[in-house]
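To start, the structure itself, in C-alpha cells.
A single protein chain has been omitted; all remaining protein chains appear in their positions.
As written, the chains take the letters A, B and C, and residue 1 is the first residue of each chain.
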Amino acid sequence: MNKNFLMFALRKLATMILTVFLISFVVFFIITLPPGDFLTNYIGRMAEAGEAVSPELIAELKAHYGLDQPFVVQYWKWISNIVFHGDFGYSFLLSMPVTSVIKAYIVPTMVLSLVTMIFTYAISIPIGIYSAVHQYSVGDYLFTTIGFIGMAVPNFLMGIILMFISFKLTGNTMLGLYSPGMENAAWSMAKFIDLMKHSVIPILVIGLMNTCSLMRTMRGQMLDELGKNYVMAARAKGLKAKAIRYKYCVRAAMNPVASSIGWSLVNIFTGTTIVAIVLNLPSMGRVMHEALLDQDMYLAGSWLFLMAIMTVLGTFISDLLLAWLDPRARSEYLKG
Amino acid sequence: MKLKKFLALSLALIMTAGILAGCGGKEETPAETPAETPAETPAEVEIVKESPMLAELVAAGSLPELSERLPVAADIMVETDKTPENPQYGGTLRRNNGGEWDYGPFTEEPLFRLTEDGGVTPNVAKGYDVSDDGLVYTIYLREGMKWSDGEPFTAHDVAFYYNYMLVTDFTEENKIVSGYNGTTYNWYKTTDPADGVTKPAIVTVVDDYTVQIQLYAPKPLILQNIAIDNKWMFAPKHWYKDIVAYDTSVEHWTGLSHDVLGGAGLTAVTEEEAVANAAARNARFTFDDYTQLGNQLGYMYWSYKDRPTLRAWTMDSEKTDQTYVFVRNPYFWKTDAEGRQLPYIDTVEMVTMDNALYSQEMIAGNLDMASVDVGDFPTYKAGEAMGDYTVYSSVQPNWTSCSIELNQSYKDPQYAELFANIDFRHALSIAVDRNEMNEILYAGLAEPAQAAAPAGTAQFIEGAREKWTEYDPAAANALLDGIEMISNDRNADGYRTFTSGANAGKPVLINLEGHEKCNSAEAIALMAQYYKEIGIQLIEITNTARNTRQQKVTNGNEIMALYEENLNVFNPYVRPDRVGANRNICTWVGKYGLEHAEPMTPAAGSEMEEIVNLTKELSTAATMETAEAVGEAFLQSHLDNTWIVGYLSVTSKYTALGNDVKNFDADHISCDELRFYGNAKPYTWFMEQ
Amino acid sequence: MFWNKKENLDHQVELSGDYLLEVRDLNVNIQVEEDTLHAVRGVNFVLRRGETLGLVGESGCGKSVTSKEIVGINPGNCSSKGEVLFRTKTGKVFNLLELEKDGVTYRALRGTEIAMIFQEPMTAFSPLYTVGNQLSEIILIHEPGTTKQQARERVLEMLKKVGIANPEKRIDQYPHEFSGGMLQRALIAMMLCCDPTLLIADEPTTALDVTIQAQILELMKSLQKEFGMSILFITHDLGTVASMCDRVAVMYLGQIVETGSVRQIFHNAQHPYTRGLLKSLPKMNQNRDERLYAIRGVVPVPVGLKPSCGFHERCEECMAGKCDSMNVEPVEVEPGHFVRCLLSEEGKVRA
Partner (left out) sequence: MALFKKKNKERDDSYYYASQWQLMYQKFRKHKLAMASAVLLIVFYTIAIFGNFVAPQGTEQFSGEYVNCGPTPIHFFHEGEWEGPFVYGLKRDRDPVTYMNIFVEDTEKICHIDFFAEGDKGGEYKILGLIPCNIHLFQAEGDGQVFLFGTDGMGRDLFSRVVLGAQISLFIPVVGMILTVALGLLMGSLAGYFGGWVDNVIQRLIEVVRSFPNVPLWMALSAALPATLKPAQVFMLMTIILSLISWPNLARTVRSQFFSIKKEDFIMAARISGAPASAIVLRHMIPSFLSYIIVNMTLTIPSLIVGETTLSFLGLGLRSPATSWGVLLQETNKLETIMFYGWKLIPMIFVFLAVLAFNFLGDGLRDAADPYK
C-alpha cells in the first residue's frame, strides 16, 4: 500500500517535472519577447559611460550573454544557470541578482499568500456548509449575494473601495503593512496588532474572489452530498442529522475543495500582485509591476516562473491530499 | 522677488569666483567661528551637544566621546546661519522616496558646495589655495574628521578615489579611462592653447590633510565643475581596497609613485577578483560584472548600507526594502553655532509608494514631508488642516515645466533632417494651446512660455519667453506644408507622411519618452492631440525610467524625443549640460561632464555644429571672458533655434511639510546643481517632540 | 429507551390486535418551488407481526414517499398529515408522525425497531468509510457502552449471516470494492444488526442482476424466519411480490387502489390498474408474435389534481362524466379485499 502510494507520488512528480519544464519554456519565451532587449540598454549604458562600443564588442557581448545563439541554446543557458547555480539572471532595474531580489520579497509574499489562503478556507468552508444546510434562508441569500458581488468586482476596484472606506472611517487608508514607526520597530504585541490591522484590507481583497467561488463550490458540493442516498441510509439507521452532516457530507464535500487548493494559488497570486500595487505592500507584486514597466524581464520572468512552479507544487500536494482523503481516488490512482 | 535676487547675485558672484580663481583663492578661516560654546551663552543653561540616542551609546561604552568623534576643534564645520532658536534632538522624519537622485542629494556632503550665487564654498574640504598661474589647487582637509564607521578621513581617500577609481588610465587618444566609476569626468582635462596638448589633472597627496590638484592648463571654473559634477571626490580607501581592480606593480599613467597618488598599501586586484571579493564580503554586493560593481558601489554608493560616508545620515536598509531608513552618522563633522553636533533629527525614513498615494498619506498624517507634484497642489493644499502640515513654495530657476526636446542625434537620416529643421520645431511650438494646457495640467499655476530663462535671472533675455508661443494651428500647418520631405495631405489616420526616402508613405511619428518622476502621461496625451491637428503623430513609449532613459537616447534608434517637466538650467557656462550640446539629448559630446568614446559629428555648418564647437571651446576656456562669451552664445543659439520647445513656465517647487518639522528654509533655491533639498540643509531641521 | 420529554407522548394511541404498524389516512405533500405535489393521498394499511406486505406500483406513484415517511427520512420539503402508528418491542405505541424527525425518540426507533434497505446499495454507503465502520456505527449509536471490538465482532457475525464470504477481509474494505449484491447483503446486515421488528425494503433488488435478485430475496426470507420481523416490501415487480408477500397493496397516484391477499390480487384483481399491471407481466406460455401489453401513457404529475379517479386518463374502461369528475372511495369486494374503482361499486366482483 505504502509502496504503491510512493509509486503514485513518483508518477505525479514525473508529470510535474514535465509541466515545470514546459512552463520554463513559456517563461523564457516571454522574457525574450520585449522589443528592446537588455543588451541594447547595456550597450547604451556603456556608450554613455564613454566606453567604445565597437561592433566587435557588441558581438563579444552577445556571445557572453548567448544572444547570438539560437533560442534553444539561450534557453539552455538560462535554465541550466537556474537549475545548477540557482542563478535567475540579473535585474537591471535593481542592479542586483534576481535571486537576491526574490529572496528579499519571497517571505512577505508567501506569508501574505498563506495567511490569505488560510483565511479563504477558514471562511468559505463554514459559510458554504451553512448555506447548504440552511438553503434558501436569509443567511443563504445574504452569502450568495456577497459571493456574487465578490466574484464580480475586480480585485483592484475592491482594493480601492476598501481603501476609501477605511479613509472615510478612520482618516487613514491603511497603506502598507505597518503604521509609521512600526516597520522597523522590534517585534512586540503592538507591532503585531498593527500588522493585523493593516492586513485586513489586503487579505479581504486577495481572498475575496477565491473565498466567494470556494463558498459557492462548497455550498454546491454540500447540497449534492446532502441529497445523496447514503444520507438517507444513515438517517434510517438512526444517526443524528448533525453527525451525518459532519461525518459524511462535509468530509465528502471537502474532497473537491481540497483538490482545488493548488489552483486556488493561481487566484491568490493574482490577488497579491494587484493588491500589492494598489495598496503599496512590500510584496513581489509591486516589484513585478515596476519590472514589467521597465522591461526588466529577467526579474519579471523569474517571478512569473516561481509563481507557476508554486502552483504546480500546490496541485501536486492537493493531488496527494485527495488521494489520501478519498479512498476511491486512492485505489484508482494506485491501480495506475 | 527671491528669484530675481538670486539670479542677479548669481551672475555677480560667478564673476567673483572667476576673479578669485584668477587672483588666488581665499582660505576659509574656521577659527573665527569657534566650535566650542560661545561666550554669550548663559552659563545656567547647559546645552545638550549630542543626541540622547548617541549619548546613551557613549554611556554604554559602544561609542567614543563626542570630542573624539568630531574633528579637531578648529576644523569642525559650524553651521552659523542656520542655527535655530531652541533645537531639539531626536525624532524620525518620514518622507516620500523620490529615488536615488532624491534621497542622494538630500544627505549629500560635497567637497565644495555650490552656492546659490554660483560660487563655491568649502564643505568637506576646509579650504583651498590657488597658485598664481591658476594651475595648482591646494585643498585643505579637516584634521580628525572621520568616516561614518569611525575610520579617519584623510588626503589619501581623495587621491585614491581620483587615481584608482576615477581616472585609472589616460589613453593616447586623450581619453580618460575609468575602470570603476562607470563615468569619467572630462572637466579634469585641460588643453594648453600653446601646444594643443590635452592632459588630465594630476591629484597628489601632500600630507594627511592636504591634497593638490595640478592642471595642465588654467581652468577658472574647475571648482564649480567639481562642485557640480564630481562633488563626492573622495572615497573610503580602507573600504574599497580589495574591491577596486588595480595593479600597483604597474606604473600609474601619471608616472608618479603610488604612495603619492594615494595608492600606498594597495596590491594587485583583477576585475574578477574585485567582483568576487565584493560578493564574498556581502551577498548584497553581488554584481554581474565589474562595470556594474563600479556603477553601483562606486558611483551610487549612497544606496548601499555599510558603505561608510561623510553624510549626516547613512543608509541602513536594503535596496529592496520598501522604506529606506537613514540613521544619523555619529561621526558627523558639523555642529551648530552653539556647538551641538548635527543633525538634530535621529532618523530619516524614505517611504516608497506610488506617486499618487503620497498625498493621501500626507493627509492621513502618515508622512512628515512630501515633495508635491504641481498637478496635486490643490489636493495637498486642501488637506493642510486635516494632515497638520503646510505646503511651502520654493524657487526653481528652471526654464520650463513642460517641454519637448527632439533627439538631435536620432540615427534615421530623414528624421534627423526633420528634427534639424527649425520650421518643424516652430510648428510644434505654436500647435499647442498653452493656456488650455496650463488649466488642465497645473490648475493654472504656471504661465504659457517658451523654454527660456525666467525673468530675474542672469540669463534672462527680453522676449525669449514669448517667442513662438501664440497658439496658431493654421500657421503651424503652413510651416509644415513648407517642409518638402513631408506631405501636405494626411493619411487615413489623419497624419502627414514622408514623401520620399526609406520612410516614404509612413506617417510622421515622434516616439516620445516621458519622465519617470513626472506625471507626464496627461501632458503627453494632450500634446499628442494638439499635434494630431497638424498631422504629426506623437506616441509615448513606455515610461521606462531609471537609468535606461539616457541610454536609449544615446542609442538613437528608439527615442525620438524627450518630455521634460522640469528643465533645469543653472548657468550655461558653469554647467552647459542643458543648453550646450552635452545634454541636449544628443551624443555629440557627452553629458554630465562625461565624454563619449565615439562622439557623433554634426553636419558641417549646421547650427548644431556651432553648439558642439562652443561646448568644446568652453571645456578649454582659460579665462572667465571666454567662458562668459560661450555662455552668451549658448543662450543666443537657443533663442534662435528653439532647441527645446517649451510650453509652460516653471512653477514654484512645492513641499508639504508637517507642522512639527522646524527650521525648514522655504527660501532655498531648488535645483539639481544646488542639490534640491540638500540646499535647505536638512541636518539643520529639527522635529518638535 | 430514552424518551424525549419535549415530545408530547402522553396520549396513548390505540393500536388494535397484533398490528405492528397501522397507517391511517396518510397524506404527504412535497413542496417544489411554488408547486405542491400531492405525493401520498389518504393511504391506509396495516402490517401484522411477521407479515410481509407488498406495496406495488409504477415509479412516481408514492410508494417510496410512503415508506420513507414511516421511517421519517423524507426531505424537509415534505409535509405529512394522518397517523402512522407503530408498536415497539416493549409494547408502547407511537404515532410516528408526532415525533420530532431528528429527535431522540425517533432516532432511537430507527435501526432498532424500524430498519430500511434501499434500492441502490452502492449509494447507500458513504464511499469514504469502510463497510465495517459504517456497519458497526449502528451498534455503537444504539447500544452505548459497546466497545468497538465488540461491535466489530457482531458485525463480523452479521456479515457471515448474510452470506458474505471472508468477512474478516471484507469488513475493512471500502464500498467501492464490493459488488452490488454484496453491498445489498451488507446493507441488510447493517439494518438487522440491532434486531428491528419492521424492515422496510424499498425495491431492494431493482438495481441488481437477476441471479443476485433471487439470492437476496431468499436471504430476506430466511432472515425473516430467523428474526421474525415484519417486512414492508416495496416493488414495481409483481413477480417478486408473489414470491415474497402475504398481502399486497397496489398504489397509484398517491392512493392505494387495491389491497388484498396475494391470492386475491393475483387471481381476482379488480382494479383496471392492477389488471393492467398483471397483464403486462410476461407469461411463459405467451405467443411470441403477441405484443407485450403495456398500460398507455405515464403516471401524471400529482399537481393541482381535480376530483377524479387518478387513473381515468389511462383507463381503458374509463366512464366519461363519472371517473373524471368525482373522487372514488374504496369498497370491500370480498373480505380483506378493497378496491377503489367505480366499476366495483356496490361490491360487484368482476370476473
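Note that in this section a contact is a pair of C-beta atoms (placed from the backbone, for glycine too) under 8 Å apart; a residue touches a chain by one contact, two chains touch by 3 or more.
Model, not experiment: these values are computed from the prediction.
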- request: Among A:Asn4, A:Asn184, A:Thr217 or A:Thr270, choose the residue that contacts the chain missing from this document, as touch is defined above.
  value: A:Thr270
Field: Which of B:Glu522, B:Glu607, B:Glu628 or B:Asp660 contacts the chain that the document leaves out
entry: B:Glu522
Field: Selected from B:Leu256, B:Ile461, B:Ile541 or B:Ala622 as touching the chain missing from the view
entry: B:Ile541
- prompt: Among B:Ala356, B:Ala474, B:Ala504 or B:Ala603, which residue is in touch with the absent chain?
  reply: B:Ala356
Statement: Against the hidden chain, chain A presents residues 15, 18-19, 22-23, 26, 30, 33-35, 148-149, 151-157, 160-161, 164, 167-168, 173, 263, 265-270, 273-274, 277-278, 285, 288-289, 292-293, 295, 297, 300-301, 303-304, 307-309, 311-312, 315
Task: Mind listing the chain B residues that contact the chain we can't see here?
output: 354, 356-357, 359-360, 363, 376-379, 381-383, 433, 435-440, 443-445, 493, 509, 511, 521-522, 525-526, 528-529, 532, 539-542
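As a convention for this text, only the chains that are shown with their structure count from here on.
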- line: Computed over C-alpha atoms, the centroid farthest from that of chain A is that of chain C
Task: List the centre-to-centre spacing of chain A and chain B in whole Å, with centres computed as mean CA coordinates.
output: 42
Query: When the C-alpha atoms of chain A and chain C are each averaged to a single point, how far apart are the two points in Å?
result: 53
- request: Using the touch rule from the top, collect the residues of chain B that touch chain A in their complex.
  value: 92, 94, 175-176, 178, 182-184, 283-284, 286-288, 291-292, 295-296, 300, 318-323, 325, 349, 351, 353-354, 357, 360-361, 364-367, 386, 542-548, 550-552, 554-555, 558, 587, 590-591, 594-598
Statement: Seen from chain C, its contact residues with chain A in the complex are 68, 71-73, 75, 102, 107-112, 115-116, 118, 120, 123-129, 137-138, 141-142, 174, 176-177, 187, 190-191
Field: Parts of chain A lying in touch with chain C, wherever the complex brings them together
entry: 227-230, 232-241, 247-248, 251-252, 325-328, 331
